[in-house]
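Data first, discussion second: the structure below is written as structure tokens.
Here the complex is missing a single protein chain, while all its other protein chains stay put.
All chains are identified by letter, namely A and B, in their written order; residue positions are counted from 1 within each chain.
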Amino acid sequence: MSDFETVASSENQAARRGPSGEPGAPNQVGVQKPRSLAGDAWRDLRRNPIFWISLVLVTVVTLMAIVPGLFTANDPQDCVLSRQNAGPSGGAIFGYDFQGCDTYARAVYGSRASLLVGALSALFTGVIALVVGMLAGYFGGWVDAVLSRVIDIVLGIPLLLAAIVLLKRVSTAGPNARITAVIFVLAVLGWTTAARVVRSSVITAKEQDYVAAARMLGAGNGRIMWRHILPNSLAPAIVVLTIALGTFIAAEATLSFLGIGLKAPTISWGQDIDTGRIHMRESSTPLIVPSAFLALTVLAFIMLGDAIRDAFDPKLR
Amino acid sequence: MTNSTVQPTPASATPEGGHLLEVRDLYVEFRTSEGVAKVINGVSYHLDAGETLAVLGESGSGKSVTAQAIMGILDSPPAHVRSGQILYQGHDLLTQPEEQRRQVRGKEIAMIFQDALSALNPVFPVGWQISETLRTREGMSRADARRRAIELMDLVKIPAAERRIGDYPHQFSGGMRQRVMIAMALALNPKVLIADEPTTALDVTVQAQIMDLLADLRRDLGMAMILITHDLGVVAGVADRIAVMYAGRIVEHADVRSLYRAPAHPYTKGLLESIPRLDVRGQELATIRGLPPNLMRIPSGCPFHPRCPYVQQVCVDVVPHDLVLGDGRTSACHFAQEVRDDSAR
Partner (left out) sequence: MFRYILRRLLQMVLAFFGTTLIVYALMFAGQTDPIQALAGERPVTAAQRAYLTEKYHLDQTGVGGFFYRYFDYVRSLLQGDLGQSLTGRQIGDILQQAWPVTVKLALIALAVAVIFGVTAGVIAGIRRASIFDNATLVLTLLVLGIPTIVLAPLAQYFLGVRWPVFPPTAGAEPSFYALLLPGIVLGSLSLATALRLTRTSVAENLRADYVRTARSKGLVKRRIVGIHVLRNSLIPVVTFLGVELGNLMSGAIITEGVFNIPGVGFNLFRGIRTEDGPLVVGFVSVLVVVYLVSNLLVDVLYAVLDPRIRYE
């Protein structure tokens, strides 16, 4: 279940707890010509094959979600029991599943719900994380104390267990309500890691000279937060959210697999994996194809976020 | 002050004619993805039994790297010793196999570091850390090692040593931690102690106490000491000779008294003039203009020329050799004579 306790958090923990030994050179080796962090990061990224592979995968699956018709001409809902578990024919390059639906077409159309849930959950998560992290980091004091405790508590709730409880409430709602519910659940439970990242980057930015300068020039809190601090916190937040997007897609699939996430007629990989699993002895492709789609999509987002983070934070390598 | 007290020099320590420790024409570079930084460019110095040599320089001048090269604890990569010799009792350490070098560390030459908090292992009690080499290298029993650790802690004047032996580094004050560091370095009775900025991280009052302790211990135990520092004030009371480093070279080398009286290198002169003096009122403190050089692109000729008030065309074109000025003094400046005469005036 800890799939979605995020890849990032445990490693950050290590970094936080480890001693702060600085590398190698005992004395500073000369003065370097200043180069921008973003420039350095991009130079690193450009040479990283994992970055390019994941970027291509993300682009393909996004395109698939927006215009599935580009990838298959078949209708995923066109299921005829007479071709139950039939082999490949026509456009159905992976054959048909237990219900006689085109396995490949279902996998292609399944990307839409997954990506929609993943992207919107990440978006709402981002908004909550930015607001909470900004308030806690900027105002400090009791605001920080209260918000940090809230973060601790929410972080202490096992995501899958809470999602199970929450989603039981909407067990009878229609397809759109279910998508909304899943997004809501993931956003409400998943914002904490990102909020912590935002909070610490806000605290760092707050100490910078230009913020003090802006304050002395009479800029109000709102303006300072919006114009000076927000831009600095955005980059680390986006990295965390990219990884979170991947884990949200995995979480949605897991919930759908359990039967409390998305339900028919919405096509989702999680459900198809569950059906494929039950009938794996008769035919394995209906299990393997949606599994591969899901795994590649989740991997692509996690690898993308991982690569960007490594590029921006070289000392973790 | 010159420390010319007669030292109880061990007979075997120095083979006839040679020095206890001698660095000869050492070159070290750091090979990084950014390029090659020439950190040490032909450093030579020597240390005789029982004396204190101060190595002075800004950060980046290569003084710590030289010391780590002597100890054989450079991080390589990126560090790479390109050429040179480090002779200890006449034997070149650089050509010895690692196992043999390890035997020298701690037992013959020991080292203490700048920041004792990070230099001590946070998860082991100080007594354990002090006695570690006694147990692992001398084969002492746990109880004997513990007794010896308490002795060592007494020696470095840590109060209530017996009670504090089980405490962890973070439970000590900065000065006490540095004393723990010193006790640890002394455990195997080394003949040479290298102190790398031992007081930089400490309060001014504590600095003096630690320097006094080091001076006393060196005298009582008959060790030789290399004192690495960027602080001229620290040096005056304890050192016999001073080697001033700049951009990975020794630019001036002299006994303490003559160097203070009349520095023969513009860099040393600049350093001395930037110390506040009590005997001159209303003076404006001099500073050395410019920044330390980038070690990836060391200036042509004399590396100090962009910052030097004596600069001439020859300084840009020709690398100055060590100019011997008598009394064991050298200065790597084309105009050493003039600078010294200037300073003496």
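We adopt the following convention: a residue touches a chain if its C-beta (ideal position, glycine included) is under 8 Å from a C-beta of that chain, and two chains touch if they have at least 3 such contacts.
All values derive from a computational prediction rather than experimental measurement.
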Of A:45, A:60, A:143 or A:160, the residue in touch with the unshown chain: A:160
Which residue of B:43, B:104 or B:150 touches the chain not shown here: B:104
Residue, one of B:24, B:46, B:80 or B:137, that touches the chain absent here: B:137
Interface with the undisplayed chain - residues on chain B: 68, 71, 73, 102-107, 110-111, 113, 115, 118-124, 132-133, 136-137, 168, 170-171, 181, 184-185, 188
Where the unshown chain meets chain A, residue by residue: 1-3, 5, 7, 10-11, 13-15, 17-19, 21-24, 50, 149, 152-153, 156-158, 160-162, 164-166, 168-169, 171-172, 246, 250, 253-254, 257-260, 270, 273-274, 276-277, 280-281, 284, 287-288, 291, 294-295, 298-299, 302-303, 306, 316
